[in-house]
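Every protein chain except one is present and positioned as in the full complex.
A and B label the chains in the order they appear, each numbered from 1.
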Amino acid sequence: MDYLVILLLQIGSAVASLVLMSIGLAVIFGMMRVINLAHGEFLMLGGYAAITAFNHGVNLWLAMVVVAPLAVGLFGAVVERLVIRHLYGRLIDTMLATWGLSLAMIGFVTVVFGNTVSGISAPLGSLSIGAYRTGAYEIFLIGVAVLLLVAGWLVLRFTRYGLIARGTMQNPAMAAALGTNPSAVYAVTFAVGSALSGLAGGLLAPLSGVVPTIGAAYIAKAFITVISGGAAILSGTAIAATLLGAINTLATFAFTSVLGEVALLVAAVVLLRLLPQGITGRFFRRAL
Amino acid sequence: MTTSSTTASSTGSSTARPLLQTRGLTMRFGGVVAVDHVDFTLQERELRCVIGPNGAGKSTFFKCLTGQLVPSEGDVLYRGTPIAGSGSHRIARLGVGIKTQVPNVFDGLSARDNVWIAAAKVAPGRAAERRTDEAMARVGIAAIGHRLVGQLAHGQRQLVELAMVIAPEPDLILLDEPAAGMTDEEVDRLVDLIAELNRSHALVVVEHDMQFIRRIARIVTVFHQGAVLIEGGVAAILTNEQVRDVYLGKQAASPPHASRGEVSAQRTEGS
Partner (left out) sequence: MKAGRVKAGPVKAGRMALAGNLAVLAAGLAALFGLPAFAETYLIINSTIFAAFAILALSLALIWGYAGILCFGQAAFFGLGGYTYAVAAINMGETTLPALMAVLLPALFAGLLGYFMFWGRISDVYLGVITLTVSLIFYRFVNQTAGEQWNIGDAPLGGFNGIPSTPILNWPGRAGDQLAPEDIFALSVGLLLAVYFGCKLLLATRFGRILVAIRENETRAELLGYDVRLYKLAIFMLGGAMAGLSGLLFANSVFVSPTMFSLPVSGQIIIWIIIGGLGTLIGPVIGCILMQVLTNWLGTVSQIKGFGWVDPNLVLGVLLVIFVLLVPRGLTGLAAGVWSWLKGLANRAPAERSATREQTDP
């Protein structure tokens, strides 16, 4: 019984990590059809922002939840202005340019912080469940992931920005024809997506620590989740994260953590073979 | 093509098996019905014109025939063989060539290379070169063979695509709005070409230009809201009141599925 609870918590934690890792990418991809290959480095930057702020005496929670998203959101706005804006509609070129950006970011952070692991210890201590112990911080992250999804849903469903965003998702040309300035929508969206990545990077930093090259660890999982999820930003990410997180955790329990990751990849490839449009491209078409 | 001899004998007999037949062919996109239970029969070497207002489902119908779309329901028989749901390349190999509505060409290649790619599918080496030159001469684009297709005018691109379609000598040629964007001179050539092609090939031509239809048509099928509205000789069709109403957009023509209205219209052409 305790074992089952722990297993479920592990699955929940894996799912929450996937949601956090991919939500920023999902927002940018879902709304702008832009694949940000520097996404992993945006997370990395969020981690560094949080750790740097914390080391300069900022409260840890404030560093993770406010400083990290703010810093990366600002950075995203600049990147959108300088690079992304000139490449709209050129999907492959955007991928290439953001890849260049990711290399440059790795290089820059290596120069500034050095090629060593920086870390902060996870707050909140641990919980006992029967004979097992688990980190309370992981449970907190599950809550954050759920909160993010619900908040996202509320924004998309009930606000003016959400209405415009949904319109742009369905048909960018139509939204432009209705007088919305798509370039303003895109600029805001990219900044919001970046801020979400920053937040995730900050929140995940205590679990994994940060190195300049940690982006590579995030990016594959984030992509697989977003692509498997399909067109719908929130439900797609949630469903794909649940499915892949569960597979990952179960395979990790049964074998090793690397085989867990391999299982995740194989599941995603098979899924894409069956549903080339992603889960929400095939089912739940009207979902958000 | 190896089938030409059987073609000759089968058209000679009175119990001719049709070249192409659809039975209850239906294509739905979500809740929208773009092609609605179409029964369509085409004999060997027949020339058929298909008309209908924008969004009547003509292009979707063609896409179902060529394997670009998998029909939701119904059969497509090519010389008795079911082909609905087969891959495009398989259907093409059976001898179906299509000029699509939007010119579908290899923009980065020269006009001659475009046609050669088409010819090389059915003929090896020298024979492919010969077929290429023949097709280009027939369509009248020999002089622009070295030009990049991406830099040609719309009408010329149409001609290049036409040469690509006829180079492999398919038994069934589908032409979706072939005259669009052509000069009067080019249209004249197209009319002659269609007449000439029809001596040895079956053709289905979708067109909006009624002048053009008048010049080439014998039997006309009218599509309206995804279904066949009426079928008959060109003279009778073009004077038919119901057809005229459909083109003028009057709902008084009381089409079989009036309720689906304009939604299906937009959806079909958009897809």
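Just so we're on the same page, a contact is a pair of C-beta atoms (placed from the backbone, for glycine too) under 8 Å apart; a residue touches a chain by one contact, two chains touch by 3 or more.
All values derive from a computational prediction rather than experimental measurement.
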Checklist line | Of A:65, A:87, A:163 or A:207, the residue in touch with the unshown chain | finding: A:87
Note to self: Can you tell me which of A:74, A:155, A:220 or A:250 touches the chain that was removed from the display?
What the structure shows: A:220
Next item on the list: Looking beyond the chains shown, say which of B:35, B:120 or B:139 touches the absent one.
Entry: B:120
Check: In the complete complex, which positions of subunit B touch the hidden chain?
Finding: 66, 68, 87-89, 92-93, 97-98, 100, 104-109, 113-114, 116-118, 120-122, 146, 164, 168
Note to self: Take the complete complex as the reference. Which residues in subunit A touch the chain that isn't displayed?
What the structure shows: 35, 83, 86-87, 91-93, 95-97, 99-108, 110-111, 216-217, 219-220, 223-224, 227, 258, 261-262, 265, 268-269, 272-274, 276
